[in-house]
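This report concerns only the one structure given below.
Here we show just some of the chains, and they stay where they sit in the whole.
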Amino acid sequence: MNTAALTIAGRTYPSRLIVGTGKYPSLDVARRAIEESGAAMVTVAVRRIDLGRRSGESLLDAIDTKRVALLPNTAGCRTAEDAVRTARLAREAGLSELIKLEVIGDDRTLFPDNEGLLEATRVLVKEGFVVLPYTNDDLVVARRLRDAGAAAVMPLVAPIGSGLGLQNPVTLRLLLEEIRDIPVIVDAGVGIASDAAIVMEMGADGVLMNTGIAGASDPVRMARAMRLAVEAGRLAHEAGRIPKRLFATASSPIDGMIR
Amino acid sequence: MRIMVNGEPREARGGWTLLELLRAMGVEKDRIAVELNGRVVRARELDAVALKERDRVEIVRFVGGG
C-alpha cells in the first residue's frame, strides 16, 4: 500500500497533493508554500507574455522543476477549440504532455461544460496528451471521460475558490465506486484541511487546490496543514474506520468496578 | 509590414522569421510558445517560418494559476 504516491499515466509522483500557483501574496510566499505542501506537481496557467516590459523574476524561478512537475491548465477557456489551442501551446512551452483540461460552461460558478470537455479530451488524447479534465460530480460524464482516454478525472466538490468543501458526499462516493481504473483527483472546492481529509478518506486518489492555500492568512502554514491532512485522510482510508453507531460503546471495561 | 502580436498591431520587417521577431522584441525563446495564425510553431522551426502581412502571432508563457 503506497500511502503517499500517486500514479498518473504510468508515472508515479511522491505526493497526492497537487497545488496551484496562482494568487499568492508574493513569489517568495508561493515558493515556500509549495515547498511546505510537499506537492510533486503544480498547476500553471498559459498567458500572453507582456510585450510592454522586461519580465522580471518569473514564477518558474520559484519552482524547482527538477522536483516538481508542471501541470499547465486551460483555465478560462470557454470552448473546446480554445482549450485545445491552449493545450498545444502549453505542450510547446513546457515540453510535456500533461494538461489540466478546463472548458468553462458558466462564468459565475466556473462550472465545467462537460460536452465541450469531452470533445476536447477526445482531440487531445489522439494527439498524445495526458489529459486531466476538470469536471463535476456527474459519474456518467466521468465514465465517458475515462473511455475517451483521460488519464484521470478531476471532479469539483464545490465551486472553484468557494472554500465550501465537499457538498455532495453521495455523488462523490458513487463516482469513486464507478471509476476504479484511473485516479480520481478532487479539484476545486477545498477550503480547509478537513475538507481535504474528508475526500481522501472517501477514497479519492488525490486533491488539487489553489485558493485554499494561497488565500489563507498564512499560506505557508496552511500548505503544511493541507499536506498533513491529505496524508491523514489517505491513512484513515487505508486503516478502515469504525462503523458509525447511534449509541455509545464504553471504551473502558465494565467488569472490576469497585462497589 | 503590419502584423498582430498578442492582439496588438505591430510593425515587422518584411521577410522576418518568427525568431527574428522574437529577438526584435527582446523575448527569450525558451519556456515560451508561439502560435502563428492559430497554429503552434515548434521551437526548432521559429527560424524557418517567415512572416507575412497581417499574420496573427501569439506568444505565451506560463504564469501562476490554479
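As written, the chain order gives the labels A and B, with residue 1 at the start of each chain.
The rule we apply is simple: a contact is a pair of C-beta atoms (placed from the backbone, for glycine too) under 8 Å apart; a residue touches a chain by one contact, two chains touch by 3 or more.
What you see is a predicted model; the values in this text were computed from it and never measured.
This structure file defines a complex whose chain copy numbers, by label, are A x4, B x4.
In this section, only the chains that are shown with their structure count from here on.
One inter-chain figure worth recording: chain A and chain B are separated by 33 Å, centre to centre, where each centre is the mean of the chain's CA atoms.
Across the complex, chain A meets chain B through its residues 20-24, 30, 43-49, 51, 54-55, 58-60, 70, 72-73, 75, 85, 88-94, 160-161, 209-211, 214. Of all residues in chain B, only 5-8, 25-27, 31-35, 38, 40-43, 58-66 touch chain A in the complex they form.
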